[in-house]
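One structure is given here, and the rest of the page talks about it.
The complex appears here without one of its protein chains, the remainder shown in place.
Note that the chains take the letters A, B, C and D in the order they are written out, and that residue 1 is the start of every chain.
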Amino acid sequence: MLTILFDGIAYGMLLFILAVGLSVTMGLMNFINLAHGAFAMAGGYLTVVLMQRWDVPFLWCLPLAFVGAALLGALLERTLYRHMYRKPHLDQVLFSIGLTFMSVASMDYFMGSQQQIMQLPEWLRGRTELWDGALGMGHYRLFIIAVCAALTVGLQFILAKTRFGSRLRASVDDARVAAGLGIRVNLVFAATFAVGSGLAGLGGALGAEVLGLDPTFPLKFMVYFLIVVAVGGTSSITGPLWAALLLGIADVAGKYYMPKLGSFIVYSLMIAILIWRPQGLFVRKGGR
Amino acid sequence: QDKFKIGLILPMTGPFASTGKQIEAAARLYMAQNGDMVAGKKVELIVKDDTSAADVTKRLAQEMVVNEKVSVLAGFGLTPLAFATAPIATQSKTPMVVMAAATSSITQASPFIVRTSFTLPQAAVAIADWAPNNGIKKVVTLVSDYGPGIDAEKYFKDRLTFNGGQVLDTLRVPMRNPDFAPFLQKVRDLKPDAVYVFVPSGAGAALMKQFAERGMDKAGIKLIGTGDITDDDILNSMGDVANGVVTSHHYSASHNSPLNKKFVAAFEKANNGLRPNFMAVGGYDGMRVIYEAAKTTKGAGGQALLDAMKGQVFESPRGPMFIDAQTRDVVHNIYIRKVEKVNGQLYNQEFATLKDVKDPGKAR
Amino acid sequence: MDARQQLLASARIRGWEPLVWLVAFVLPFAFPGHALIVNEVAIVALFAVSLDLVLGYTGIVSLGHAAFLGFGAYAAALFAKHVMPDPLAGLIFGTFCATLLGAVCSLTILRGTDLTRLMVTLGMALILMELANKLDWLTGGSDGLQGVMMGPVLGRFEFDLYGQTAAWYSLTVLLILFALARRWVNSPWGATLMAVRDNPLRAMAIGIPVHNRLAVVYTVAAALAGAAGALMAQTTGFASLDVFALERSADVMLMLVIGGVGWLYGGVVGAVVFKLMHDVISGITPQYWTFWIGLFLVVLVMVGRERLIRPWLWFGRAADQKGGAQ
Amino acid sequence: MAELLKVESLSAGYGEAVVLNDVSLSLGEGETLALLGRNGTGKTTLMDTLAGATRQHGGQIILGGQALHTLPSHERAAAGIGWVPQERNIFKSLTVHENLTAVARPGRAGHASRPWSPERVYEMFPRLAERKTNLGTQLSGGEQQMLAVGRALVLNPRLLLLDEPLEGLAPIIVEELLRAIARITREEGLSAIIVEQHPQAILKISHRAVVLDHGNVVHASDAETLRENPELLDSLLGVARKL
């Protein structure tokens, strides 16, 4: 069934968009940032507020959500996160969970605990049926796929073709020596973190439509972000993309053909993959 | 003792936080309207967050009984939490007023439980009665895979089959489920007259959007369900996708009665324009039941208070209701409603009434 | 100090320890109204100690430790319901079941990075939760397992409404298991654990069977978690799906890290601090307590555990080691 | 010869612990300094401090008239420091080539000779060229050492800090490297500080020598003095003959 395949791809792409920022901060910077969802939520709420209160068109909201979340990320990076890089992973977990808790409660306080719903523009709402309905594609899902593809290409280019990628990885491997060899570690980290947060914000803005948006968003979807990054491996951008696609298709197809198995499928698949390839499915050759 | 304490245990954080907020707000509204003195005692409301964990809920209840000496335990957003607390009510002979949880069997867990919300079978059966008479014979059910969802599925299916309809398939959606696509596609491929839906209120919006996006309405499939999916709390922001959806429930914010108009206005005023939903009315009526019972017993608690709750008959914002003295469960009208735009706002407009519906779960 | 004393020092029972335990046991008696929270703290403390064995002593991060807690809880509850209501027998049964599960699951965590282990353990817990949901004829599904009636402890002490019996029961189990665990990690066997955590490659190169060590620790930790779960089910007379929830695993990890990993008392301290703080703050603001807990966590990490407990360090040596890449 | 580096009453350490007290030394352009001392006397700490990777408590570091001690670590590289840390610290998730390109800087203007580029490093260590795409962790010990040296060179520094650079290199490479250092310092005006456990090997190519003990300079002279005077050297290094 082509429609199921399409839905699976779209769902996978959505997971990817939400998780790609995390694979930047966690995968590339080796920082366990469980507050990732909070940035996504910030992007989502920003979009909702812009659309509802100021009637900003949806397409404009996306870059604004990116920029907003990125600024927030940069601000927090400069004030709080940068003290955390050298701490053990467990402290990072504690810290970022703390931030998540704070963001959840604050959002609840300022925006209320009910679901936020946004209205898409007309042209994103329709649906195209091909071949007598054998393949039905929701326009919004098509849109997500397109954005996602563009993002992947862009990120991959930056990481593979510019020195930024290797400087970043060098800083992560050994910040002390990287700085001693002239890499502006602080700047590299701040920029990366901002981009990671921005991507989260963008993901939140795009995902809120399908997933819904309420103050528990960061906690509710944390598991999904983590699954994608874990299965995809933490050393590239394409890894999480394939992982997200795989999981998306498996989940949608599984629920369609074997609805009784419900959510067993994703979890079992994840465990099986991780036991088989403990470094994740797609890792840089020989590296870690 | 010159205080009459009510221990209100609610989900104040987490995915069901809006339930807790609605109920707390309604309870406070009731107190504001009716004064905080009853039978010469000052009413004190102690609110606790259940954190969605059964052991914590039970401990909180136990502490409130033991330390605070509350006369009534109230609230309870989720079925297992109510079940976990039930033995405390029995052991300490403290009446326990369930204001939200809707699984049928809760009231059987302890003779001290009284319910003022509703039961899912009540709503499910009502729409199952309505559907076959309105051209809906073949239905696929789509429910969340947990207690209330399974209740909703079972009672709907039985009654629809009894009424000569047919349930083509029963789909259960896992609780953690971000995307309804595969389930909706399945429904679409089964080509029923309608899909009957029960999901917790937040997820309802997402579901309805995806329903519309998939072009299901255009394919001639109707969306029906219990009122949870067109929750007044968020109905208005759902937009066109909700327009025209038919559901059955015991309460709509647009219920046409002076009492309700007053209630809605007061609630919105006190809560920044937030519209009360069926949770709020459960909390509001719960407070009413407690207040009136306390008046009867002159502030005494225990068995006497419980007895004074049983059999209360009164006019609620939802319409007439009473507490069945036998089952301690709520009996009220169930309305069939359709989402419509009124003054630019979406409301569940009631257009048919089933009178005095008892919980079908206890009928057999 | 000579070498021998130095080695033995870490295992020596310090003066404050019996005192602390004594206070713990007196609490339910002195404040009967708070016996319940003592019980709950004792149970999560045991749970946290169990996590400390894997996290603190072998460095395996687990975000699914609730799998064992939940398994122990359901096993004990079902045992009481269908076999016999005696708490001790149920405790042993629950622990035993969790141990078996731990032994099986230990095969999945032998390889991999922090992240993979995090996810594999988490996945296990979520699958168990789904299972418990689907097997509703046995477990009561999402309504929870009802009808659990517990007999008196040792045939004499009934569980009372105040929760005193429950508190003493849980504290006793905690004390016994804690003492055993403590002895264990200070043994030559336990020292090899630290080696495995610090550098598995070298540990292997001095003849330590790394996988075997990890598997055993994980299994033992599962047993402790199962015992905690059994206690929980027994003292509340109820088991529901939330025992498997991610929040449980996450909370216990938070507690442990708050108290500090790798010294067993960390779990206990963390449990006390976290639970009490939670109770107090959520009593004040049931809606927004997460904010304050979150703030606490952030401050704790920013300021540092040490300096929070001993503020005079604020003016002393900054705790950074080789580093300072500015 | 113009003075390039001037260190004055430098004290530094880790955290609050002070390892170096009051170290002063100076070095001319194109000169090589042998830094000697027993284990744990603070040689590495001194090198790391010059590179800005420790905590400095006091004193001054002046490189070519520019105050280094006020600069953050990464700007010192721009000012002309090229650092080979003792434990090599190859970036493990980068390939050999990326290790070089990630930090490479263009040569300084007004420099006669050909600036250091990855290509020039490969010429010096052909072995690295063969392992261009290996990750940092997939190198032999000696290859890592070569890479660490190469990585410092592509910064096109004015002052090279070599912390036990010969350790783990085959004798033939050692010879090669020593010759190369001698040549570079001579021809390109590069200065170097070399820490080495084999004093004789480096004293031969050094102009000056400094001996550290317990974080203090206990001896400073030209290299020749120590080279010709092995007893003095032994006594300074306190070569132990027990065990």
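Criterion: contacts are C-beta pairs under 8 Å (C-beta built on N, C-alpha and C of every residue); 3 or more make two chains touch, one makes a residue touch a chain.
The definition used in the following text is that contacts and distances are computed from a predicted model.
Choosing from "NADH-quinone oxidoreductase subunit H", "Inner-membrane translocator", "HypC/HybG/HupF family hydrogenase formation chaperone" or "Branched-chain amino acid ABC transporter ATP-binding protein", the protein name stored in UniProt for the chain missing from the display reads "Branched-chain amino acid ABC transporter ATP-binding protein".
Taking the complete complex into account, D:174 is the one of D:79, D:174 or D:232 that touches the chain left out. From the set C:210, C:277 or C:295, the residue in touch with the chain omitted from the display is C:210, counting the whole complex.
Where subunit C meets the chain that is not shown, the touching residues are 1, 3-4, 6-8, 11, 183-184, 186-192, 194-195, 197-199, 201-210, 321-322. For subunit D, the residues in touch with the chain missing from this view are 14, 38-40, 44, 86-87, 127, 131, 138-143, 145-146, 164, 166-176, 178, 197-201, 234, 237, 239-243.
In this section, only the chains that are shown with their structure count from here on.
Shared contact partners of subunit C and subunit D comprise A. The chains touching subunit A as well as subunit B are C. With centres set at the average Cα position, the gap from subunit B to subunit C is 37 Å.
Mean C-alpha positions place subunit A and subunit C at a centre distance of 31 Å. With centres defined as mean CA coordinates, subunit D is found 75 Å away from subunit B. Along subunit C, residues 126, 130, 287, 289-290, 320, 322-326 each make contact with two or more other chains. In subunit D, the residues that reach two or more other chains under the touch definition are 52-53, 72-73. Looking at the complex, you find that subunit B touches subunit A at residues 13-15, 17-18, 21, 145, 171-174, 176-179, 181-183, 185-186, 201-203, 205-206, 209-210, 212-215, 233-234, 237-239, 274.
Remark: subunit A residues 1, 3-4, 7, 10-11, 14, 104-105, 108, 112-117, 119, 125, 127, 129, 136, 138, 140, 209-212, 214-216, 219-221, 223-224, 251-256, 259-260, 262-263 touch subunit B in the complex.
The residues of subunit A lying in touch with subunit D in their complex are 163, 166-167, 169-170, 172-174, 176-185, 235, 284, 286-288.
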